[in-house]
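Yeah, one chain of the complex is gone here, protein chain that is, but the others are all in their spots.
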Amino acid sequence: MADIKLSGIKKSYGKAEVLHGIDIDIKDGEFVVFVGPSGCGKSTLLRLIAGLETISDGDLQIDGETVNDMTPSQRKIAMVFQSYALYPHMTVYKNMAFGLTLGKKGPLGGLLGGGENKKLIDEKVQKAAKSLKLEDYLHRYPRELSGGQRQRVAIGRAIVRDPNVFLFDEPLSNLDAALRVNTRLEIAKLHQDLEATIIYVTHDQVEAMTLADKIVVVNGGHVAQCGSPLELYHHPANKFVAGFIGSPSMNFLEGTTTAVHAGSLDVLLDYDNSTASIPVHPDETQIGDKVTIGIRPEHMKEGNDQSFKLSAKVNVVERLGEASYLYLENGENDPLCVKTDGHSITKAGDKVELCADFSAVHVFNAEGNALARTTSDQKYIAPKLSA
Amino acid sequence: MALKNQRGSFFRTHILVFLLPAALIYTLFMIIPLIDTVRYSFYDETAEGITSFVGWDNYILILTDERWWTDFSNALENNFIFFVIHMFVQNPIGLLLAALLSLPRLKMANSYRTLIFMPTMLSVVIIGFIWKLILSPLWGVGDTLVGFVGMTDGLPALLGEESTALITLSFISVWQFVGIPMMLIYAALLNVPDDLVDAAIVDGANQWTAFWRIKLPLILPTIAMVSVLTFVANFNAFDLIYAVKGALAGPNFETDIMGTMFYRTFFGYQLQPGSATLGATVASLMFLVILCGVMLYLFVIQRRLQRYQL
Partner (left out) sequence: MKLSKRVGPLGVHAVLMCYTVIALFPIYLVIMNSFKSKKGIFRDPLAFPTGTTFDLVGFEKVIARSSFDVYFTNSISVTVISLVFVLLLGAMAAWALAEYDFPGSDMMALYLAIGIMIPIRLGSVSLLKMIVGMGLVNTLTALVLVYTAQGLPLAIFILREFIAQIPNDLKEAARCDGVSEYRIFWSIILPLIRPALATVAVFTMIPIWNDLWFPLILAPSQETATVTLGIQQFIGQYVTDWNAVLASLTLAIVPILILYVIFSRQLIRGLTSGAVK
């Protein structure tokens, strides 16, 4: 059992504060992914939880016990490093057994000692090796293994210690694309088998979406949003999360508020000087305020049979077969992107009519925070998965 | 084909221009003198400069004549003690300092490193004189200093006594050169990825066990290299003994090492005239000792130590 609770966690190096008060609750057995651009502080956060860095301020609890001053092994965590960090002078077997041979300082405490301990270690190592299909490589050195095998050894080293929490630091970034998908599935399966709490750090939002029970988007040392993958996809709390989750990224259109109603907002778009009335709670938005409108490429289509309409010139068409991406003229800004039918005959240079349902349109105020939508269209709302 | 040849010779001129000057100076002033010295050890030379081939006579003289052998074995033995003290005092201290300096997030590590390395930069001659002054019974600094740690009898004449002179000189040299193993080992330790130590810490190790079980095995090749460098430098040492004790390496040859014996044999001292051929013989014997050490390193130690890709 391992619930983890971070309250007001801060970290500074000298005067530079890199984490500005992080609050996260992680339930036992949950697969949590920290995701964010490089340098956002997600790896530092992981190292704080691991006990490899000291926490400057705040409280870290595992199972209700404050562990700020505990060593990693006292916290009963295990970690898989980006570089795998396999000990090059030890065989696979010894790499996996290393933590168990550390005697009283090891996780088994006084249990180890005498002949029995070797047998116990052997049992654990063999079991882990079997589950990871590493039995044939136990007496090889890390340099004799492929990238995927090394990855599995690193995971095996974590498993034998039977930790309460597994920490993964960008474990897939050194693998090639094909292996990455395989290993991703293996990790997902591992989580089901072990039923352990896993905290996983990545900069890749696809990994985050596919693996996580809960995603924590970190940006600039703050938690930008925390929630299930579909919550983040359908209800991004701010412009950063909206742009970060989803591929290709959400399109953003700048606009100015022209009228404020109880359940909607009239926005004059800079793009084509059209006005749209979008069903969101205006909060404190006033007439004349700048707002940003966000629509995902996959929620737009060619035609004019939906409530939100746009006309544009196509600059580039990418044909992927199952779908085609239209990239639209957008002045100096990043081109807008629309995911359309693979059979679309639209070519570069064409003028097209585009539309989307209002319920798929997000509005962000000048501070970048999302305004809550008032639509009840189920299609664009995260489904409730039974727990 | 003709074109290819032309291109080939074109390239060869370049190689020659780039390579020749260095190869020439190196061969002329290093390789030839070394070989010629060995050749010379098989000759005898009269005062008039007439040389004649004498085979192994010079070696037989030095290794069997009672007076020569006493001198030579004494120098060899002293040199060995000199080396052992460096090997087992200087290198472990260097390792310790390097290990401490490479601890993660150690404050002021740069300043320590710079300051501890300072004596290494100075000439051995200067270091020798500095310590000669400090240890001199005339000055009394040594007495004052040992007084602080409770030795009220004052400091014995460490450099003057037969029993302590060589050991004292060895420690002076250790004091000066500890910076070299420290730096080389420190550089090797920096090359050990932080992730490995972090992984060990997560596995339940502390900094101490992580050092012994992870870092140390990975830098063994560097430690072997430091050892052979120490060996070569020690069996080639001369400056310190000469500066502090002169060519006679007193008291009573107690501090005589191969380098000083070579110098005396070559240039003569007191009543014994210098001899270039006997000097060459001593140099060749030193060559042999150093070669044995280097070969042991190259063909036995280095081959057994696996270099790990870090």
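Letters A and B name the chains as they come in the text, with residue numbers starting at 1 for each one.
Note that a residue touches a chain if its C-beta (ideal position, glycine included) is under 8 Å from a C-beta of that chain, and two chains touch if they have at least 3 such contacts.
Quick caveat, the model's predicted, so the values are computed rather than measured.
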item	value
Selected residue (touches chain absent from view) among B:62, B:76 or B:97	B:97
Which of B:131, B:211 or B:253 contacts the chain that the document leaves out	B:131
Contact partner of the left-out chain, one of A:56, A:71 or A:256	A:71
Residues in chain B touching the chain absent from view	11-12, 14-15, 17-19, 21-23, 25-26, 28-34, 36-37, 40, 93, 96-97, 100-101, 103, 106-108, 110, 112-119, 121-126, 129-131, 133-134, 139-141, 144, 175, 178, 183-184, 186-188, 190-191, 207, 222, 228, 232, 236, 238-239, 242-243, 259, 262, 266-267, 276, 279-280, 283-284, 286-287, 290-291, 294
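Here, only the chains that are shown with their structure count from here on.
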item	value
Between chain B and chain A, distance of the C-alpha-averaged centres to the nearest whole Å	57
List of chain A residues in touch with chain B within their complex	47, 50-52, 71-73, 77-79, 81-83, 85-89, 98-99, 102, 105-107, 143, 157, 161
Touching residues on chain B, where the partner in the complex is chain A	193, 195-196, 198-206, 209, 213-214, 217-218, 306, 308-310
